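Below: one structure in structure tokens.
Shown here: the complex without one of its protein chains, the others still in place.
The first chain written gets the first letter, and so on, giving A and B; residue counts start at 1 in each chain.
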Amino acid sequence: MVPIYYYLILSAILFSIGVAAFLIKRNIITIFMSIELMLNAVNLTFVAFAHHWHQVSGQIFVFFVMVVAAAEAAVGLAIIIAIFRTRNTLNVDSVDLMKL
Amino acid sequence: MHLVLFFIFGGLCVAGAVNLLFQRHPINSALSLIVVMSSLAVLYLLLGAEFLAAAQVIVYSGAIMVLFTFVIMLLNAGREQRTHGSKAAYLVGIPGAAALVALLVYIFLSNRGPLGDAVLGNYLVTTSDLSRVLFRDFLLPFEVTSVLILVAILGAVALARRER
Partner (left out) sequence: MTGSLNLWLIPLVPFAGFLVNGLVGRKLPKVLVTAIALICTLIPFLQVAKIWFQFSSITTPYIEHLGTWIWSGAFHADFDLQLDQLTMVMLLVVTGVGFLIHIYSVGYMAHEEGYWRFFAYLNLFMFFMLTLVLSENFLLMFVGWEGVGLASYLLIGFYILKDSAVRAGIKAFVVNRIGDFGFLIALFLLIAHFGTLSYHEVFAQIAQHPEWQGGVLTAIALFLVLGATGKSAQIPLYVWLPDAMEGPTPVSALIHAATMVTAGVYMVSRTHIIFDRSPFALSTVAIIGAATCFFAATMGLLQTDIKRVLAYSTVSQLGYMFLACGVAAYSSAIFHLVTHAFFKALLFLAAGSVIHSIGGEQDMRVMGGLRKKIPVTFWTMTAAVFSICGFPPFAGFFSKDGILYQAFISPNGGKILWFFGWVTAGLTSFYMFRLWYLTFLGESRAESHELAEHGAPVHARADSKLAVEDEHPHSVHESPWVMLGPLVILAILATIGGFIGVPAAMGGHDEIGHFLDPVLGTGNHPPGGENSGLELALSASAVLIGLVGLLVVHILYKVKPELPGKLATQFHGLYNLVVNKYWVDQIYGAVIVTPLLLFSRYILKALIDRGIIDGAGFAAGATAQGFGAIVQRVQSGNIRSYAGWLAVGAAVLLIAVYFGFTAHF
């Protein structure tokens, strides 16, 4: 008998911690992990609402989010490896060639 | 009883997340994240999503986080250096994040009336229920995601290949 909004607030807290981690950390891999954290927070929200409204599509959506997160993690880490090979650093502050 | 479980594993989630924030070595952050993932799997179980709980453990903790760990070890990531990259991130970002969480909490709290309780017996989605919907109503997205995975594999291989 857990009120639903407990889950929702938990997910909000997890999400904001993910955002904070994204803002504070400098290691690119850690930033990636914070993205995964944010995705998971959202997944929790979906499942909670799926339970509330008795709809399966909420859980289906979580399924797809997991798939996409997996694909994204794979490709993203490959990119990080490629960048590491050229720049020899994992610090995002030194990868700012896209500035004007 | 469910409430107790919720608080334990919810607390583990938050603790893991905060730990991810405060650890300086990425491998520690990765391990904390594994804790978060696993706790979330239990929470899914509490909400009646048994397949998702399993998938969470298998895919997220078991595959994705392992991948992260491998990459950290491959690249020999060390402790983080304190570099001063951007003031905007602190000046604008932290208030933004704080505002976000405040807003969300406020919204959820002010709407808690209509939302009821999560009782375990109320709604249990079995794997067969899920697959029934997945392979009938959502067949197209399913196939598309399989293509997506294929593309991701190819992309990862192509990107990470050592140039000869």
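Here is the rule we go by: a contact is a pair of C-beta atoms (placed from the backbone, for glycine too) under 8 Å apart; a residue touches a chain by one contact, two chains touch by 3 or more.
Predicted, not measured: the structure shown is a model, and the values here were computed from it.
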### Task
Considering the entire complex, write down the shown chains that touch the omitted one.
A, B
### Option touching the unshown chain, where B:31, B:100, B:133 or B:153 are the choices
B:100
### Message
Touching residues of subunit B against the unshown chain: what are they?
### Response
85-97, 99-100, 103-104, 107
### Summary
Logged for subunit A, residues touching the omitted partner chain are 19, 22-23, 26, 31, 92-93, 95-100
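Methods note: only the chains that are shown with their structure count from here on.
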#### Entry: Geometric centre distance via CA averages, subunit B-subunit A, whole Å
6
### Task
Spell out the part of subunit A that touches subunit B in their complex, as residue ranges.
1-10, 12-21, 23-27, 29-30, 32-34, 36-37, 40, 43-44, 47-48, 50-52, 54, 56-57, 59-60, 62-64, 66-75, 77-82, 84-85, 90-94, 96
### Task
Over in the complex, which subunit B residues touch subunit A? Could you list them?
2-3, 6, 10, 13-14, 17-18, 20-21, 26, 29-30, 33, 36-37, 40, 43-44, 46-49, 51-52, 55-56, 59-60, 63-64, 67-68, 71-72, 74-75, 77, 80-86, 89-90, 93-94, 96-98, 100-101, 104-105, 108-109, 111-112, 115-119, 122-123, 125, 129-130, 133-134, 138, 141, 145, 148-149, 151-153, 155-160, 162
